[in-house]
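Next up is a structure, given as structure tokens.
The complex is shown incomplete by one protein chain, all other protein chains being positioned as in the whole.
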Amino acid sequence: MTAQAPDIRSVRARRSFLQNVKRTLASAPISAWFGMTVIVIYVIAAVFAPLIAPYGEAEVVGKAYQPSGPEFWLGTDQIGRDLFSRLIYGARNTVGIAFITTMLSFMIGGTLGVLTALKRGWLDQGISRIVDAFLAIPVLIFALMLLAVFGKSIWMLILILALLDSTRVFRLARATALNVVVMDYVEAAKLRGEGMGWIIFKEVLPNILPPMITEFGLRFCFVFLTISALSFLGVGIQPPTADWGSMVAESKTLITFPVRTFPYIPAPFYPAIAIALLTVAINFVVDWFLHKTSGLRDEL
Amino acid sequence: MHPVLKTVLQRLGLGLLTLFVVSIVIFASLELLPGGFAEAILGQGATPETVAAFNREIGMDRPATVRYVEWIGGVLTGDFGYSYAGLGGSIKRSVTDIIAPRLYNTFFLALMTAIVAVPLSLMLGVLAALYRNSWYDRIVNSVTLTTIATPEFFIAYLLMFFFAIKNKWFYTLSTVSGSTDLWEHMYRAALPAITLTLVIVAHMMRMTRAALINLLASPYMEMAQLKGVPRREAIVKHALPNAWAPIATVIAFNLAYLVVGVVVVEVVFVYPGIGQLMVDAVSSRDMPVVQACALIFAATYILLNLSADIVSIVTNPRLLHPK
Partner (left out) sequence: MSSEKKRVKGESLLEISGLKIEGNSDGVWLPIVKGVDVSLKRGEVLGLIGESGAGKSTIGLAAMGFARPGCRITDGTIMFDGIDLRKASEEERRELWGSRIAYVAQSAAAAFNPAHKLIDQTVETAVRHGIMDRAKAEADAVDLYRRLQLPNPETIGNRYPHQVSGGQLQRAMTAMAMSCRPDLIIFDEPTTALDVTTQVEVLAAMRDIVEQFNTAAIYITHDLAVVAQMADRITVLRRGLEVEQAPTREMLKEPKEDYTKTLWAVRSLAKEESISDDIALRIHAVDASYSGVVKVLDNVTVQLPRGRTVAVVGESGSGKSTLARAITGLLPPSKGEIYFNGKPLPKALKDRDKDTLRRIQMIYQSADTSLNPRQTIRDLIGRPIEFYHGIKGAARDRKVAELLDSIELNESYIDRLPTELSGGQKQRISIARALAAQPEIIICDEVTSALDQIVQEEILTLLMKLQKDTNVSYLFITHDIATVRAISDEIVVMHQGKVVQQGPKSQVLNPPHPAYTELLLSSVPEMDPDWLTNLLASRAEAKVKA
């Protein structure tokens, strides 16, 4: 028997949802605050990109490789586009595409995962075996191969990554749902004679939501990094679309003569920092969320 | 049959089956393209004659099952077919010849990384678990979290910037060839290896820590403490015999991760390995090379996970000593 805290439930008054949010936020550590601030800034940049960016996304506005100054805050790239503007648009493109991909992946993987956990039987067996085979190939390698077959287009990229990633989501959704499905309240609903719709949406889904939200953050980071890596490798988001991964690749030669920017940051580092900052921010928030929801969880 | 042997054989069988299924998936991906691969690669303007000629050239005119059997048969004897690069010309380039030296280079890099990264991260992870919630643990937690969240190419460029450009300790490009001697090869592969080490150590350390904390929290560890067994002895005698399975899983997972990590890092440092080869082949849609690379990556991945599972099976007391 573990040590038990005295029963304080009886004296605790009900708090409203808003009060709970306020309390939770007030107890957030600095790292989580930092993470949330960064995420909000990125979302604003992505949504209002055309209003914030001084120049157009693919607009050639100056000479190539101009240093930073009042006209071009971060200088210009190899064909004379404003780097700062492209960085802002990059938020919209890279983050947006990663978000759509992750959403799609969760819709496919999450639905199938919950469904198979409830239904079991041959459907579960079949899907689980297929997913196992997919899990045996690393996502990046599989994505590379499929992109070679189907060619490089944004929608193909989204579709391929969403499908590959959904196998990982499927596994988690199924495992989480399996923990809930064995609960007596699901059995009670079955005994009552409830239909599949009620059981999924009223009994199971509300209970697997918290872990799935955390997982969404982590999967988003993974998808986002994979898209960036593919773009960096030249097979992801294609020019002239402003995208952080390909921006690093395009300007990588600038690393060898880093004289034009102040304070001495080579041009390829801006988009790279933009990527890293967002994933670090999300990880900080997720880390805090994990501690919050399970107290002692010590996994990745 | 002894349960351990039985379970190991079952697991081996499952591994072979997975390999088989994966090979089918890799082979079949080419068949999925609506309108056929030839049309996609030759463009819409291609006449039916050129498409047919191309299909004949790459063998697409015959049934898929026949081609799969030929392909997998070749793979099993080390023959991956011919690259599209020499297609139509008089000199056909064998995929095996293209891959072999590159594969050596990649394994060289991976081995170099693993030799440093595995012991280092196990050590750091064990320390973090033992001194849980100490300053060391907290700092390590933040640093590794940041490292994991950073794209590999950023870490690679940072290292290149500081150690090859600002300080000219290493080369910016890790070009090696068959004639490069061992020490030179190691020196030139150092920056890519350090990049990979940083990434792997971050992942692996966190996983080691989590696995160990889980183990140390088990009731039999508390019992050992209450029996008066000193902490160090309890860890060696009581935790370690139960730790092989989680440790093997952590190592296999991260070596598998390494397999993927090489792709980006090889491209950054222009290191002539199989990852860079695959990216080039994807760009030029040289499918035999792409499929060969994918199969090699997948097989490595599967074998690593398989070995971890086998370690877990043979160290499981419940299987070793059946009722």
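The letters A and B name the chains in turn, as written, and every chain counts its residues from 1.
In this text, a contact is a pair of C-beta atoms (placed from the backbone, for glycine too) under 8 Å apart; a residue touches a chain by one contact, two chains touch by 3 or more.
None of the values given here were measured: they were computed from a predicted structure.
Asks: Among A:25, A:175, A:188 or A:213, exactly one should touch the missing chain; which is it?
Replies: A:188
Asks: To test your reading of the contact rule: which positions on subunit A touch the chain that is missing from view?
Replies: Considering the whole complex, subunit A reaches the absent chain at 1-10, 12, 14, 183-185, 187-188, 190-194, 202-203, 206-207, 295.
Asks: Contacts of subunit B with the missing chain: which residues?
Replies: Touch with the absent chain occurs at residues 217-220, 222-230, 238, 241-242, 317-318, 321, 323.
Assume only the chains that are shown with their structure count from here on.
Asks: Taking each chain's centre as its mean C-alpha position, how far apart are subunit A and subunit B in Å?
Replies: A distance of 23 Å separates the two centres.
Asks: Contact residues on subunit A for subunit B in the complex?
Replies: Contacts found on subunit A: 31, 132-134, 136-142, 144-151, 221, 225, 228-229, 232-235, 245, 248, 252, 255-256, 258, 266, 268-269, 272-273, 275-276, 279-280, 282-284, 287, 298-300.
Asks: Residues of subunit B touching subunit A in their complex?
Replies: Those residues of subunit B that touch subunit A are 18-19, 21-22, 25-26, 29-30, 32-33, 37, 40, 142, 145-146, 148-154, 157-158, 160-161, 165, 172, 203, 206-207, 209-210, 213-214, 256, 259-260, 263-264, 267-268, 278-279, 281-283, 285-287, 290-291, 293-294, 297-298, 301-302, 305.
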